[in-house]
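Yeah, one chain of the complex is gone here, protein chain that is, but the others are all in their spots.
Order of writing sets the chain letters: A and B. Residues in each chain are counted from 1.
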Amino acid sequence: MKRTLGTCYYPEHWPEEIWEADARRMAETGLTWVRVGEFAWSRIEPCEGKLEFDWLDRAIETLGQAGLKVVLGTPTATPPRWVVEKHPDMIAVDADGKPRGFGSRRHYCFSHEGFRRESDRIVALVAGRYGKNPYIAAWQTDNEYGCHDTILSYSEAALKAFRLWLETRYGSIEALNRAWGNVFWSMEYASFDEIGLPNLTVTEPNPSHTLAFRRFSSDQVVGFNRRQVEIIRKVSDAPISHNYMGRFTDFDHFKVGDDLEIATWDSYPLGFLEDRVGADDAWQRAFARQGDPDFQAFHHDLYRAVGKGRWWVMEQQPGPVNWAPHNPAPLPGMMRLWAWEAYAHGAEAVCYFRWRQAPFAQEQMHAGMLRPDNADAPALLEARRVADELRQAPDVSAPRAPVALIFDYDADFAWTTQPHGAGLSYFQLVFETYKALRKLGLSVDILRGETRDFSGYKIVAAPGLIYMPQDLKKVLADADAKVVLGPRTAARNADMVIPVPLPPDMPGLDVTVSRVETMRPDMPMPLRGGGCFTGYREELEGAADTVFELEDGQPAILRSGHLTYVGGWCDEAALKRLYSELCRDAGIETMDLEGGVRCRDTDGFRIWTNYGAESADTPAGRMEAAGVLLERKREPVRSGI
Amino acid sequence: MKRTLGTCYYPEHWPEEIWEADARRMAETGLTWVRVGEFAWSRIEPCEGKLEFDWLDRAIETLGQAGLKVVLGTPTATPPRWVVEKHPDMIAVDADGKPRGFGSRRHYCFSHEGFRRESDRIVALVAGRYGKNPYIAAWQTDNEYGCHDTILSYSEAALKAFRLWLETRYGSIEALNRAWGNVFWSMEYASFDEIGLPNLTVTEPNPSHTLAFRRFSSDQVVGFNRRQVEIIRKVSDAPISHNYMGRFTDFDHFKVGDDLEIATWDSYPLGFLEDRVGADDAWQRAFARQGDPDFQAFHHDLYRAVGKGRWWVMEQQPGPVNWAPHNPAPLPGMMRLWAWEAYAHGAEAVCYFRWRQAPFAQEQMHAGMLRPDNADAPALLEARRVADELRQAPDVSAPRAPVALIFDYDADFAWTTQPHGAGLSYFQLVFETYKALRKLGLSVDILRGETRDFSGYKIVAAPGLIYMPQDLKKVLADADAKVVLGPRTAARNADMVIPVPLPPDMPGLDVTVSRVETMRPDMPMPLRGGGCFTGYREELEGAADTVFELEDGQPAILRSGHLTYVGGWCDEAALKRLYSELCRDAGIETMDLEGGVRCRDTDGFRIWTNYGAESADTPAGRMEAAGVLLERKREPVRSGI
Partner (left out) sequence: MKRTLGTCYYPEHWPEEIWEADARRMAETGLTWVRVGEFAWSRIEPCEGKLEFDWLDRAIETLGQAGLKVVLGTPTATPPRWVVEKHPDMIAVDADGKPRGFGSRRHYCFSHEGFRRESDRIVALVAGRYGKNPYIAAWQTDNEYGCHDTILSYSEAALKAFRLWLETRYGSIEALNRAWGNVFWSMEYASFDEIGLPNLTVTEPNPSHTLAFRRFSSDQVVGFNRRQVEIIRKVSDAPISHNYMGRFTDFDHFKVGDDLEIATWDSYPLGFLEDRVGADDAWQRAFARQGDPDFQAFHHDLYRAVGKGRWWVMEQQPGPVNWAPHNPAPLPGMMRLWAWEAYAHGAEAVCYFRWRQAPFAQEQMHAGMLRPDNADAPALLEARRVADELRQAPDVSAPRAPVALIFDYDADFAWTTQPHGAGLSYFQLVFETYKALRKLGLSVDILRGETRDFSGYKIVAAPGLIYMPQDLKKVLADADAKVVLGPRTAARNADMVIPVPLPPDMPGLDVTVSRVETMRPDMPMPLRGGGCFTGYREELEGAADTVFELEDGQPAILRSGHLTYVGGWCDEAALKRLYSELCRDAGIETMDLEGGVRCRDTDGFRIWTNYGAESADTPAGRMEAAGVLLERKREPVRSGI
């Protein structure tokens, strides 16, 4: 399959007279894909039952005639005002009990049956109209599930649905009381109807309660999405996708992905560095115009797994955005680099968001490929260069990596429920591990928590899996790969209760976590030989061999055979030591990449990117700032592609 | 007109027995003015319809008999409890939807018709009673409109009025949808009754929506005030004033001022430095007992414009206040300096707030001219010295300055709606420009955005005017003065939409802002030759001459003829370079004032103030800490006055 480019287009924002010129210009730029329709409900159905598809028919026809393939979005992320007037209680409610009303987007509660029926209805109408349209080459359900913190809703609809969900899961209220330990503070319920949502309690609610609500809320998204998929499937053979986001963990993307053919995600490297990567000030300054050198790669690998191999960037940052605390312009070349990095990780398509900057409404400061005055914006010029390069570029490729890293949304729910120390986050733990592997020059496959076949991997890293089912323990205990566990591995049972025997209780590994402590971030605990534990640390007992120890001689990392247990939160230096030793033992070659230089292996090629603002020397030669380099395995091909 | 002094007095707070002694002591201190009545509603009308004017009759008589002129306030800032019991829904509602109830002051929503009628009624009663009273020499409407964040109310009354306001402005809902770009996220309305207030939305509302609500809220204040004015005018010839505040931009003061004869403001230099100037820690320490050396001057110039030349300080800080995070005592001499600085800017009167410190209620820690035990407080002693000095001082004077600086509340509404980068503020932008001009020794006139006649000015600075009507563009393009535009000049149309052609689209100036970015404050962008852009920066195209450029060679400040466009947020050094060069070209002499020394020109005199905590050498000679010096133009008159 060829690597492709695309964009997001809103014909409803522009006079019909310019659609054809727009479409032609897209094609000339070398774009293959154009996404439309995902916010257009008020134009498709301006009031209840009045359908106006003609304009969309013509828009799709115009785009298709220009040679573009259309991705059609269901418009459920923006229910029009009349839908809200009809169902006033469809509005989600925040943790403070405040309604989250009309006036922007995503103003619906996933649990509201009335809105779910409206969603079914509009999806059926759109799918029915375009299911056989030859230009519709893919679908997108809704848009960015969860954006603006919209997964957890504390509405009456959610309460009702949560009680049912609990009844299905636990069967009897006695079973729930027992499983959650509700006796603790006389929190026992006499019936499911007595259970509330875990907000507005005097102090923190029972973590079992909170975790159950997070799982329920995730399941509501999965169910909502599945209804759309089932409706579309009946009438269309085109693949169905959804566009996920960066560092977003409020629902289980793998479970949503199970119902879809393609995973896509919306990649805004500069916005992300500003508002969610969590880097220190010096790092933020150094990469302010380029983005964090590992953050996008991590999500590429994550969504490749969510998409079961098929994935896109559906929205690629095209210039300054409007929503971060600060919104710098990208360093020239970065919009090309980001595309190539996506291809390096196996992307089938990279679509720039959006075609022309909208002069109005919430995103008027969000750049496009065209300026509001129709002039080429830098994104268009860089996209054109990528299109040229793609003509003779190798096909989509994502060969198995030597190292696997498990990412499990349920573990994130549990850590979020109970971080134990301020600022500790499962996502951060996994991401720092990923970063360490990348800086060793390694390509990584991210695997979901439900994975049971690890054959082919030399190393499997599974940090922070706070709940680990017995069958996963067994598979890892029997694996050929070197397996890295801890911290917090198997520290809770399925209901967020500490198991006895104490964790990790792993076959083949005589390690017991006897006590857990969290520390101020400014009190690192040095390891003998370099590196530190920071923030979180476990006291370990057991006969396993000590691999690393703390400076006071207490065991820090233990090992039996292929199983390694890490009893704390490793800093960068500790991770580097740990994984470079493991790689050496596993016969994996490593490098020592500094600054913004990174690489990834595809079939036949190693693709290098330089996120640095300065040129840099790399194992494959000198690279310019924002440079991209395809190195044919064992021999460089060409510089700057 | 002679410069005068005054105070604020609350006869209702004290036993009637001491009124006469108080009045005599005021007169002996050299005060001319005494403001009364603005919080006394519960004593004038203790319950509905029961009027008790006798005590106020006697108080005014006592003050008048002592030779004082009375400023009488309408008491609408503090509706008594019974008014709220009668109109429970008159209470304003905050952005979270919480009521802002009785128990302090300003607990009314400007849009509530029931309360508006109560306001009409009590104003008519007070004005009727005292309209012809010979001692009433001026009126004050209400008190500090907007204090405690009370302009924006999200009540039902506001919602109803907002819908009407929109209907009047846009005529049809289709026009509104079009003007706002509501198609963007299917936010289109079918009628004005569907429009909500722009709070409690899932993510930010449409900026057109927010801006409209800010304009509406400002208009509600203007309308509320106008009703009071119309009622008073019917029965009194005395001038009418209102006391504004510092760094307060939630309503258009110029529009309120259009209905009044005099603008007054409440000047608390130490409290302001603590809670709103926004200076860094070192500056705050250096001026903790003196206040920022430019903040008061800026507001003096601003309110001179609001008052169309006639303005007072209605409340002058008399010692420590009660409301700032920290409340230091002024450096000895500052209460005199602040008065003289007001006179330097054309004040007719300076009134100290308040006569005697109240031992009870919210402001019990707010100093007065007298201590609670009736002893002289430092403010009284300094006021007496000013009174002595005033006897032989020149009259009120505010000659036209060489430099004009535009301040436009509507621009502030727009910047607040969409700062684009964290912490960017229109007020700050204008204030920093003002500071730079002051440090060059310049006297400045502040002009409103509606100004169309700039004749007589050598320089007109108009930073940040995000919406600029065509006729203003034309006037500035044709002006004789050197005009400084940017950043963000004309970046939006009247409905907060980006115009095409792109901004500034200024006749006679070939500059186009092709892209905008905001940066972390710790990433300044150096200019060749000194100074930096910080936080905000525009990419500029066009044939105009480059005046300043960034170190990477990109244009930063462009010029054609008398029009200069500044494509970023200048730091102090950049502003100094820019304006000293402009002054040189315009034939304006400049100085280089450091620390806390500043000056201002009046007819015949240059008045110097030293805000520093140490004595300092100035072009007019050595000045003590907190010193004041009147220099006769070209020759010093006397030191220390």
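We take it that a residue touches a chain if its C-beta (ideal position, glycine included) is under 8 Å from a C-beta of that chain, and two chains touch if they have at least 3 such contacts.
This structure is a prediction, so every number in the text was calculated from the model and none was measured.
J.: Looking at the full complex, which residue from B:3, B:25, B:69 or B:107 touches the chain that isn't shown here?
T.: From the options B:3, B:25, B:69 or B:107, the contact with the absent chain belongs to B:107.
J.: Of A:67, A:181 or A:469, which sits in contact with the chain we cannot see?
T.: Spelled out, the listed residue whose C-beta touches the missing chain is A:181.
J.: Pick from A:204, A:471, A:592 or A:617: which residue touches the chain that isn't shown?
T.: Only one listed residue reaches the unshown chain, and that is A:204.
J.: Check each of B:65, B:322, B:470 or B:554 against the chain that is not shown and name the one that touches it.
T.: Residue touching the chain left out of view: B:322.
J.: Could you pull out which residues of subunit A are in touch with the chain that's been left out?
T.: On the subunit A side, contact with the omitted chain comes from 96-97, 180-190, 194, 196, 198, 200-209, 418, 420-422, 496-502, 514-520, 522-523, 535, 539.
J.: Since one chain has been left out of the picture, which residues of subunit B touch it in the full complex?
T.: Touching the missing chain: residues 12-13, 39-43, 46-47, 75, 78-82, 85, 92, 96, 98-107, 147-148, 150, 274, 281, 284-285, 288, 319-320, 322, 325-329, 357-365, 367, 371-375, 377-378.
Just so it is clear, only the chains that are shown with their structure count from here on.
J.: Using mean CA coordinates as chain centres, what's the gap between subunit A and subunit B in Å?
T.: 48
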